[in-house]
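Left out: one protein chain. Kept in place: all the others.
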Amino acid sequence: MKDFGFSPMKNKVLNFDELNHDFHQWIAIQDSSFNLCIACGTCASTCSAGSYTHFSFRELCKDIRWGNAEKAMKESEKCMLCGKCSIACPRNINTRNIIKMVRKAAKTSPL
Amino acid sequence: MRKTVAIIGGGITGMEAAIQINKLGHTVHVFEKDEKLGGHVAQWDHVFPNQRKAREIINELTCQISEEINIHLSSFVEKISQIDDSFVIKSDNNELKADAIVLASGFELFSASKKEEYGYGIFENVITSVDLERMFVEKGHPFMRNGEIPQRIAFIHCVGSRDEKVKRTYCSKVCCITAVKQAIEVKESIPEASVYNLYMDLRMFGPGYEDMYQKAQQKGITFIRGRLSEASEVENNRILIKTEDTLSSRPIKMTVDLIVLMIGISPSLANNQILSDLKLEPNKDGFAEIADDHLSPTHSKVKGVFIAGACTGPCSITDAINASRSASVEVHHYLNQV
Amino acid sequence: MRYHPFVLPFSFGLAFLLIYTSIIWIRWINRLSENDKQLLRKNLFSFNTLAAIREVFMESLMHRKIFRKNVFLGFMHMSLAFGWFMLILIGNLESRTYTAGRINPPYFPIFFKFFRHDLAPLKKLEAYFGFWMDFFLLIVLLGLSLAFIKRAHSKVLGIKRTTKHIIIDKIALTSLWFIFPLRLLAEGFSAALYKTGNFLTSFMGDEILSGIASPTLYLQAWWAYSIALGIFFITLPFSRYMHIPTEILLIFLRRYGVKEKEQHSSFTKIEINACSRCGICIDACPITALPESSETQSAYFLREMRYDKPTNNQNESCLLCMRCEEACPVGIEITRIRENERKEYQLFASESYNYLTSPKNAAKGKVAFFAGCMGHLTPGVIKATLALFKAANVNYTFIDEEGSICCGRPLMQNGQTDAGISLRQINKDLILNSGAEILVSSCPICTREFIEHYVLGIPVFHHSQYILELAMSKKLSFRNNSTKIVYHDPCELSRGLNIIEEPRQLLRLAGELIHSPENSGKQQSLCCGGSLGNTNLSANQRKSIAENTLSGILSDKADIVATACPLCKKSLACSNKNIEILDIAQIMLEALIAPKFIPENTVESTKMESNLTYSPEINSIISE
Partner (left out) sequence: MKQEGKKHIWSNYQKEIAEDRYFYVRSCIRQTFFPGSENTFLKILREVLGKDVHESPNHTTCTGIGYHCEVVPFATTQTVVARNFALMRDAGYQNYTPSCVTSFGIYTEILDTWQHFPAEKEKTRAFLKQATGREFEEPNSLAHTSDIIYKFRNEIAQKAKYQLINSETGEPLKIVEHIGCHYAKMFPEKSVGGAEYPNVLAGMIDAWGGNVIDYPERRHCCGFGFRQYLIQANRGYSMSASKKKFESMEAYQPDFIITNCPGCNYFLDRWQYVLAETEQKTYGSNGYGIPVLTYEEVAGLVLGFDPWEMGMQMHQIDVEPLLKKMGIKYNASEKFKGPQGQELGLPEFPEHVKFTTQSDN
């Protein structure tokens, strides 16, 4: 192989058609409030864990939505279940339940 | 003394104004360029926020139009001239002298082919919100050009709204909620379909709108915050769309069977002639300008000329009816003074 | 005659029951931990045994606790248990007397009226035995008819909802219901044919059955009676009636000091089997108020525990409010069992929180104040508490001012043991680093966790206790402005920590405390629905629980709802009821007489509104 001193870059575009939506669908069935997120960020800004580490429920939702189950499972571990986010959420999303479901999926691989 | 009022436009605004002004004891003439009354609303299948049949609204208004009201159908207003306090309206086949004018000439739909990169008129399966309503009227569900039932449908918000590139800098106000309404209807008519909404902001300002938005979310309709940049036709005439999920800063591409362009409300070109006849200036967006933003929402800057409905800018049915009634009262006061 | 084949169903059933129960008992006891066995050995011959016997009599037979809840319900349970017990006891004495002390086969006293047509050996005692046997049969039949009524119109017996039973319970229940009417029938035939009856059975025999009485029907009735008994005995160990033998064992073990552990144990099995599914917990459960039917309530939960495994919903939907535990006539440690059951999945690990660092160089103070996560969502509570501290010149430090690390209780309530324990350690460092001599928290959730599970070595108070303390020691004085206050007991504070009187005592200094049946004391206080022990109730479900709770405690007279938990405050505020919900500290601050001299006229009471207006002195304290 020739070395030209440069190589093509990785394509950053998310190909929606190739995403795996199974996890998202599974979560949405476990808790029907999941789809109600409007990404306002209230959860992330009140988060107890969020003041010490990069953890955001809003991003967790995004990861689930875009099929990034692995990251969602890893991130969800940081939650302390303190409940501030579910008290603060303007859309009444059952945040702790969703986190528990993600954790449960991480432990039991239901898919 | 009985006075004569000319109403330009026979959409819901004009119909309501005719009914009200007639009730107030004046002679009313309605000029409608089409063959029937009802304007844009008559083209619609269901309307937001309660998914009521649009026909119901037209029918109720039609029932109230009494024999006394003179309706001139297929009458395009060619020229209006002002002589002292009265106006002469010249239309295709006659001339009428009126003491006051209510401009209710409505709007034009944004021509979707102006957003060339969305491929309307070029790609088989790019339709507008109006086309979709027609499909609902025809078959009760959307369909692709080849007759198949689409399984992935994307709604593209703000086509011809809030877009400097097509010289429409304003918000068309009703498209967000229409998109949500139509997304729900698509999902209800094709439950297995995936429905996506590509939006910049969701402006759910009216009563019941936010509830509809939640309902749509609950039905599993996906909302992606990002504007469509370009569409392309791929195999089987499906549409490849590109946007960015701005909430996660990732560009996205996806293939769908059908895209629905939520076309905005544009000023009517036919209005320009009437406005210049009456020595009125359009506002910066091209709509008829109201005399005062807060206190005279149905006065024009010319005495005896009143304006109501979507010819003053994007508005909902409720707004149009409100404006119509407000204008009717103003017309009445004005005629009593003259 | 001493034998007839019809006794076989009964005898077989009894034998099965006795053997089966013995095996199960032995297995349960054998599987107890070494510690528990030691307790058993140590206490077997102590007063505890006597106390246990007394309790068995009072609870298993007389059903004293149920009597307290509802007289009819108590009578129903008592008549069935005690009445039947007396029938067995007197029947035995009767048959013994008849055979002059000879040992009889077990069926003999049961079917005594079948075997006894010759009355001579009983002589004068016959009328005496006959009367009491008929009397207790009547009692049992009365109880039975109440049970019928309960199935159809449970409200008469003070129960809104009865338990939905599974098939084995229905079979056992049906056979049980048949036993005594059949006994009456069989003995009625005996009375009709052989004049062996007393007031009840003679009446039955002479007035009702005399026309149709025949030896064939007579025998058939005895057969039926025996079969009903046999079926009941065979189904008993597999149905809810297993509680009858198990409860006795449970009472003894509990008297000996055996308790639920950190995990399920053999004792858990005994507790689970001791549940009679009487359904008293169903009414007690806040979930019952929800329109959606669910089987979250403890009767169902324990049933699933016994036969199989509780469903996710049964496991997760519980609010852990402990209301059922307070109501349970058997005294099963339901909350503990539920928490242990949730430990099956360890979803979070202690390493999950490696990102947390123990705070160092915290500000020092004699009193450490901990607001907790929920406290930070109700800054009014923090502000009011600290203003009171300042007014009383308390040397305090607000240790989680920059935001809390969770106390770990929600994780523990969700069964996440390791994870919860790791959070405890971090907060413990935070508390002890402050050098405080006292820890005060305005959150009952944190307070309970600190008291029960943190080994801090310093006293821990809920802020309501501490403010009361300040008032008692005259560091704070309040003016009673006769506001009508309804107090809502937080679960963790009342049932959890038994802090019931302190908040009331404190509120009485500020206003007039209104009583309502739903907020008097430990048993009755309702859950706000906000519980962190629950994750899967939807916001709407939580809201309807809050609505229900508010309707329960509100009376027309109340101006204000007081509570002592930031989460209760938040949850109750979600309801549609147009009433102000305030924390006890906010109310006390409003009623505070500033420590410095205040001219009389500024003490004029101000109506409590959401934007509380304080006297200038207090304002200056707050804004410091």
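All chains are identified by letter, namely A, B and C, in their written order; residue positions are counted from 1 within each chain.
The definition used in the following text is that a contact is a pair of C-beta atoms (placed from the backbone, for glycine too) under 8 Å apart; a residue touches a chain by one contact, two chains touch by 3 or more.
In this text, all values refer to a predicted model and were calculated from it rather than measured experimentally.
Participant: Kindly name the visible chains that come into contact with the excluded chain.
Facilitator: Result: the unshown chain touches A, B.
Participant: In the complete assembly, which of B:Ser232, B:Thr246 or B:Ser296 touches the absent chain?
Facilitator: Of the candidates B:Ser232, B:Thr246 or B:Ser296, B:Ser232 is in touch with the missing chain.
Participant: From the list B:Glu116, B:Glu148 or B:Asp201, pick the residue that touches the absent chain.
Facilitator: Checking the options B:Glu116, B:Glu148 or B:Asp201, the one contacting the hidden chain is B:Glu116.
Participant: Against the chain that's been left off, what residues of chain B make contact? List them.
Facilitator: 113, 116-117, 119-124, 230, 232-235, 237, 240
Participant: Counting contacts across the full complex, list the positions on chain A that touch the omitted chain.
Facilitator: 1-2, 4-9, 11
We take it that only the chains that are shown with their structure count from here on.
Participant: List the centre-to-centre spacing of chain A and chain C in whole Å, with centres computed as mean CA coordinates.
Facilitator: 39
Participant: With chain centres defined as C-alpha means, what is the inter-centre distance between chain B and chain C in Å?
Facilitator: 63
Participant: For chain A, give me the residues that contact two or more of the other chains.
Facilitator: none
Participant: Provide the residue numbers of chain B that touch chain A in the complex, in ascending order.
Facilitator: Interface residues on chain B, with respect to chain A: 214, 217-218, 220, 222, 225, 242, 245, 247-248, 250-255.
Participant: Quick one: in the complex, what on chain A touches chain B?
Facilitator: For this pair, the touching residues of chain A are 12-17, 28, 32, 35-36, 39, 58-59, 62, 65-66, 91.
Participant: Going by the contact rule at the top, pick out the chain A residues touching chain C in the complex.
Facilitator: Residues of chain A touching chain C: 31, 33, 46, 48-49, 51-53, 77-84, 86-88, 92, 94, 96-97, 100, 103-104, 106-108.
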